[in-house]
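The complex appears here minus one protein chain, its other protein chains still in place.
The block that comes next holds chain A.
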Amino acid sequence: MAEKKHTLSVLVENTPGALARIAGLFSGRGFNIDSLCVAETLDPTLSHLTLVTRGDELIIEQIIKQLRRLIDVYKVVDVTEEEEFVEREMALIKVRAEKETRAEVLRMCDIFRCKVVDVSPRTYTIEVTGPQSKLQAVIELLKPIGIKEIVRTGLIAMKREKKSV
């Protein structure tokens, strides 16, 4: 069976052990985590977690069931299985910006609608937001110029509301 990337949206009780339990589940059972993003929801007693993982159908089924089995896990949705969803990630990229390349970096920011959030004599720090494909494209284009450091948030995702009435 083919391995596929899945984005899971998980609601968990906002208790001290909950995140450790989820992380432990993945390491203990040998599942992959590509990225993990956690924050409070509107209801402060629940946290929302977006988790990107890989595996064939049976493994993903196990991962979802194992997550649901945890006492603290309230809800698990495989966003990838939804017809339409929005995925976003943000990256901060510190890129070398010497005299000869400064203009080019700015031009690229313009094209990709990135923001320059910090400037030093020899670097720009750029904020990029978008689907992972866009982040990947920006990173690839900036690499030849020289990326000094990069920090990514990991993916967050949300199901789209139905458009028809």
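Quick note on the criterion: a residue touches a chain if its C-beta (ideal position, glycine included) is under 8 Å from a C-beta of that chain, and two chains touch if they have at least 3 such contacts; residues count from 1.
In this section, contacts and distances are computed from a predicted model.
A.B. asks: Just go with whichever of "Acyl-CoA dehydrogenase", "ABC transmembrane type-1 domain-containing protein", "ABC transporter ATP-binding protein" or "Acetolactate synthase" UniProt uses as the name of the absent chain.
C.D. replies: Checked against "Acyl-CoA dehydrogenase", "ABC transmembrane type-1 domain-containing protein", "ABC transporter ATP-binding protein" or "Acetolactate synthase": the hidden chain maps to "Acetolactate synthase".
A.B. asks: Would you mind spotting which of A:4, A:65, A:113 or A:143 touches the chain that isn't drawn?
C.D. replies: Checking the options A:4, A:65, A:113 or A:143, the one contacting the hidden chain is A:65.
A.B. asks: Would you indicate which residue among A:21, A:88, A:102 or A:152 is in contact with the undisplayed chain?
C.D. replies: For the chain that is not drawn, the touching residue is A:21.
A.B. asks: Return the single residue from A:8, A:36, A:52 or A:73 that touches the missing chain.
C.D. replies: A:73
A.B. asks: For chain A, which residues reach the chain that was dropped from this view?
C.D. replies: 12-13, 16-17, 20-21, 24, 28, 58, 61-62, 65-66, 68-69, 71-74
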